[in-house]
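So that we are looking at the same thing, I have put the structure below in structure tokens.
Every protein chain of the complex appears in place save one, which is left out.
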Amino acid sequence: MSLELSMHTPPEVPLEAELLTPDRTVGMDSNAVSGIAIQHGNRQVTVGDFFTVKGKGEGELHLEGDLSRVKHLGSGMSSGSLYIHGDVGEHLGAGMSGGKIVIDGNAGSWVGPEMSGGRIIIKGDAKHLVGSAYRGSAVGITGGEIYIHGNVKNETGHGMRNGLIVAGGNSGDFTGVNMLAGTIIVLGEMGIRSGAGMKRGTIISMHPTEMLPTFSYNCDFNPIFLRLMLRALQSQNFNIEDKQITGKYQRWSGDSVEMNRGEILIFRE
Amino acid sequence: MAKSESMILIPGRTSKQGTSLNKGKLKDEYIEVSTTVEMNLDDMTRLKLQEGDQVRLSNEIGSTVVRCKGRKPEDLPAGILFIAYGPPSSQLMGSDTAGSGMPLSKHMRVSVEKVSA
Amino acid sequence: MADNIRTVKHATCTFCGCVCDDMELTVDMDKKVITKAKNACVLGRAWFAEHHIEDRPAAMIDGKEVTVEEAIEEAAQVLAGAKFPITYGLSDTTCEAQRQAVAITDIIRGTLDTTTSVCHGPSGLAFQGVGESTMSLGEVKNRADLVIYWGGNPAESHPRHFRYAVTPKGMFIPNGKKDRTVVMIDVRKTPSAPVADILIQIKPGKDFELLWALRAKVKGKKVDPKIEEITGVPLSTINDLVERMKNCRYGVLFFGMGLTMTRGRHFNSGALLALATDLNEFTHFVAKPVRGHGNVTGADNVVSWQTGYPFGVNFSRGFPRFNPGEFTTVDTLSHGDADAALIIASDPASNFPKAAIEHLKTIPVISLDTKQTLTSKIAHVAFATATYGINTTGTVYRMDDVPIPLRPAFDSPYPSDEEILTAIRKRVHELILSRRGARGATGEAKVASKQVL
Partner (left out) sequence: MAAMLRIVNGSIHDPANDIDGEVRDICIKDGKIVDSLPENAPRLDAGGTVIMPGGVDIHSHIAGPKVNLARKLQPEDHRRDPHPGTDYTRSGSGGTVPSTFATGYRYATLGYTTVMEAAVTPLGALHTVEELHDTPVIDKGFYVLLGNNIYLQNLLKEGKQEEFRHAVAWWINRTKAFTTKLVNPGGDEPWKGKRNSNVTDIDEKSDLFNVSPRQIIEAFVKTVNEMGLPHPPHVHCNNLGHSGNYKTTLETMKTAGDLRIHLAHIQFHSYGGEPGKNPDSKAAEIAEYINNHPNISCDVGQVMFGKSTIMTADAPLAYLLRGFNKGKWVNADTECESGCGILPFSYQEHIFTHALQWAIGLELFLLSGDPWRIMLSTDHPNGGSFMSYPKLIRLLMDKTFRKEEIGKVNQKAIAKTNLPALDREYTLNEIAIITRAAPARALSLKNKGHLGPGADADITIYDDQEDKEMMFNAPRYVIKSGEMIIQDHEFTNDYYGRILHTAPAFDEAIAENIRPFFEDYYSIEFDNYGVADNYLHEHEIIPAKNS
């Protein structure tokens, strides 16, 4: 049996619910979960003030309702599964180290910032700074996987050091900016200035994009690792055509203002 | 039928806006400054606009009507509009700050059309 | 002939971020007007000349005149009762008032932001990403033989900026402008253009690409020749600029909101700051945002020393948190988060994005301003306050972080921002402590007397 929370009162101002994670609620009954402290603006309230709680904490947590003003859900979680049936607010899975988060709807900005492990799956769109560093920090995610079936916006994978980010739709500007390593795959179109300041790492896009003047074209090739990756994504219902699996990719290296050891791969029909 | 054209709007500060600000933002002078858009004279000719004509600027956010004023092509390139910040430019400004706090308040793509008198 | 004339020397103009402190004001003390402001620029002259005492109520609630005390009580009740109150503005007031505003926001656990977020906020983020090689303006006067303005129009926004950076004779620049090369980079030929020895017109929105290409060139890296087509700047011009930058003795890059407000925002500023840093491999090179309103730099400083962060600070959890895009005012308003607003010396109702203005109209607003604005018109509680620098003393910071004391010209019948905010701070503290039922309720008197809170 899992824990099921459904929102009965919409918040007037943002709710912050970092304690609502599947691992922290293990062993709790519905009363205990109702008593967990969450933050409503500047007031401390409890889960029960906004959610009806059913079930028992056994590592699987379901939330439903319009959670677009609920922030920090799944923050710091290390195991278990969190399912959100609806839209969700900012800082989803911030700093998580393990476990799985699945969102039916859309997510706000800062999905999985500075995460080190685990998996986030979003069926809809997300906004800015997916899998990124917070301001001032040079290092974004250091591990884990983020799969977004819809679009993402700016600074996806900012400062990423390891892990995988996949966007089924388009990305905004500065995809993979200042990336240190890791992989970003954008199946739709990328905005401008992808890979700016990247040191290492790989950005893959299925559509031509405007390259920064500090990237240089190397060759066309058919990377084997990509075949494996794209097949795996296909099995997760990402829309990937066979020709993208078998076809050739332009390889660009950059960013020359940094170490020039990053690469951007562009599918070329 | 009025011709509509896509241009880039650059709101900015001017010293006239600065001096009129001191009188008060609800005073005529300030309102006049912030409701005037500068346009390349060639663009004006093409759009059949005279100095002081009213134009509607619009984008996916909203629209506003301002008076136009010609600038020589060497001072303002074709396709660029300049306006002092103020309530009219707010009408066209999106609120997505991309995790920065700053809305995109310059270089907004707007469509321009003459408002018939 | 009025004989009650007073002269104020070394007065400070707080209109723009230049904060020129060499004003000599002639004040008609009977009429309470400044009749002459020697050394002022066109903006400064208007700033001083247009400030006279207006006949309007010192305090209003919902448009009706009330006593200042009643307005303070109402403001405190609104702020202490709110769950997500925001404090915004602060660039056109003294550091003393700014300190009180941060204290209020800390006590009520609100969100504090300044006009920095819609001005050089992106440059602040860039600073946090790459740092900055910078200087006080006197160094430019004394040393800079290469001065580059990028994406700004100082002739109109900061008319006397050139007196710090272009025209003056300095210690190692004995002939003033003759000893400097001035480069202006902009999308249009602004009224600042005549001061430039070299004018570079760039295609709109391509600043990042040009800055990035310059960085690569400075580092001796290859740049895609398409850069010429992309930016509209010939390769020969780019190469020439790179050589000038590497070979100058003391170079400076000033930059304006042409970088911060356009697509790329903090990355544009960051690219410029990184370029200045890179150039230090070859020579001494500095950069500086040309900051806007009078004391916006003071706001950055005060908020930073009190909270650790320059703007966009939230206190909901009882300590400061920083996240631009979440706790900045355009966001807290346009997302509909804020449930009350304390707006000090700023007019978001007239220049914010439409969605933000619409939300602002639905919540109780407390405004402090020297003049009527669209914001004071929609305010639930509106205070008319004295003008800093003209009516009040205090401290302001120039765009290069240099603090300057104010020398007021004449008294105002209105209280200062600092006085109003101090009174609100004391009252919200009482209200919050009594809500918490704290033992601290007895502590308030002591704490207040020690001036810390």
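Quick notes on this structure:
Residue numbering begins at 1 within each chain, and the chains themselves are lettered A, B and C in the order written.
By our rule, contacts are C-beta pairs under 8 Å (C-beta built on N, C-alpha and C of every residue); 3 or more make two chains touch, one makes a residue touch a chain.
Just so it is clear, the structure is predicted and the values come from calculations on it, not from any experiment.
Here is the thing to keep in mind: the chain we left out touches A, C in the whole complex. Check C:Gln77, C:Ser136 or C:Thr181 against the missing chain and you find that the one touching it is C:Ser136. Among the residues C:Trp47, C:Tyr88 or C:Tyr164, only C:Tyr164 touches the chain that is left out of the figure. Checked against the hidden chain, the listed residues C:Trp150, C:Phe254, C:Phe267 or C:Phe315 yield one contact partner: C:Phe315.
Between the chain not shown and the residues C:Thr307, C:Thr328 or C:Thr375, the one that touches is C:Thr307.
Chain A meets the missing chain through residues 133-138. Against the chain not shown here, chain C presents residues 9-10, 12, 21-22, 95, 99, 103, 106, 124, 127-139, 141-143, 164, 169-172, 249-250, 277, 280, 282-284, 286, 300-301, 304-310, 315, 317-322, 395, 397-398, 401-405, 433, 436, 438-440, 443, 446-447, 450-453.
Heads up, the rule we're going with is that only the chains that are shown with their structure count from here on.
We define each chain's centre as the mean of its Cα atoms; on that basis chain A and chain B are separated by 39 Å.
Centroid to centroid, with C-alpha atoms defining each point, chain B and chain C lie 24 Å apart.
Chain A and chain C have CA centres that are 35 Å apart. In chain B, the positions touching at least two other chains are 98-99. Multi-chain contact residues of chain C (touching two or more other chains): 125, 263, 324-326.
Partner chain B is touched in their complex by these residues of chain C: 15-16, 42-43, 45-47, 49-51, 113, 117-118, 121-122, 125, 153, 155-157, 159, 187-189, 191, 201, 204-205, 257-258, 260-263, 265-266, 292, 311-312, 324-326, 328-331, 333-334, 347, 350-357, 371-374, 377.
Contact residues on chain B toward chain A in their complex (touch as defined above): 96, 98-99. Only residues 8, 10, 12-15, 18-26, 61-62, 74-77, 80, 82, 85-87, 89-95, 97-107 of chain B touch chain C when the two sit together in their complex.
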